[in-house]
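One structure is given here, and the rest of the page talks about it.
With one protein chain removed, the remaining protein chains of the complex are shown where they sit.
Take a look at chain A:
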Amino acid sequence: MFKIVQREEMAQGTIVLNEIEAPRIAAKAKPGQFVILQANETGERIPLTMADVDTEKGTITIIYMIVGKSTSLFGSMAVGQEYYAVIGPLGKATHLEKKGKVVCVGGGTGIAVLHPITRGLKEVGNEVITILGSRNKDLLIMEEKMAKVSDTLHICTDDGSQGHHGFVTDVLKDVLEKEDIGLVVAIGPVPMMKFVSMITKEKNVETLVSLNPIMVDGTGMCGGCRVSVGGETKFACVDGPEFDGHNVDYDELSKRLQAYQTEEKISMDACQCK
């Protein structure tokens, strides 16, 4: 079970794709949902969004950025090797609705998470404007795939090596000026989601973000993934991971993501998988 049937590297090897056998999960997964994976018995439980599913083959696809011990370990696994555990589908599926014109904003591996949602929004009849950001041209992923499911595609790079020289928020402001937008979906680093939400709040445009707090079980039993939304505590794994971007306490989320900084360093330093 949970055998890797395909593996690809992107963005100069900093991002890895795994297609994994998981028939029960593939049969049920919907856009926006995630799985929790464990590489081996001593491994940590790591949440990753499903970037794709193939119900016929019974496989799911994950795309992850290598940032620490567990993602390095995942990245070191070859085709034919098996994950020790894959659990899901977890979290609420994205509510896909016809809104007219929608904007999908993605950064980093957030683009992988955004892909099935964008496709879903297009399929229900929306006109989709997509804005993707990355530090430079070489780190940008899934440009072609995203182009296929978007009506318009904007690229932004921090260093200007491709597309607009600057942040996704610049282009977003522009689009919001010119077009009548019914929904913005923003998935990427916390600061990106925070600034997108600030802009859309001013314009009063409904905004969905996908939050990535530290998780353990992913089923609502530990409360480790709690986030504040509109002054209320929510468990991202069962109440989310998507929330109304205008109400999220991003600063609290950013801080909580730092909870295990010291341990993460120890873990990475002790790791043979670098």
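General remarks:
The definition used in the following text is that a residue touches a chain if its C-beta (ideal position, glycine included) is under 8 Å from a C-beta of that chain, and two chains touch if they have at least 3 such contacts; residues count from 1.
Heads up, the rule we're going with is that contacts and distances are computed from a predicted model.
You can't see one chain of this complex, but its UniProt record names it "Sulfide dehydrogenase (Flavoprotein) subunit SudA", from the set "Metapyrocatechase", "Sulfide dehydrogenase (Flavoprotein) subunit SudA", "4Fe-4S dicluster domain-containing protein" or "ATP-binding cassette domain-containing protein".
Per the touch definition above, the residue from A:Glu9, A:Asp54 or A:Glu263 contacting the chain not shown is A:Glu263. Only one residue in the set A:Ser70, A:Thr109 or A:Thr130 touches the chain that does not appear here, and it is A:Ser70. Summary of contacts with the chain left out: across A:Pro31, A:Gly75 or A:Pro89, the touching residue is A:Pro89. Seen from chain A, the chain kept out of the figure touches residues 24-25, 28, 38, 42-45, 69-70, 73, 84-90, 216-217, 219-224, 226, 228, 233, 238, 252, 255-256, 258-260, 263-264, 266-267, 270.
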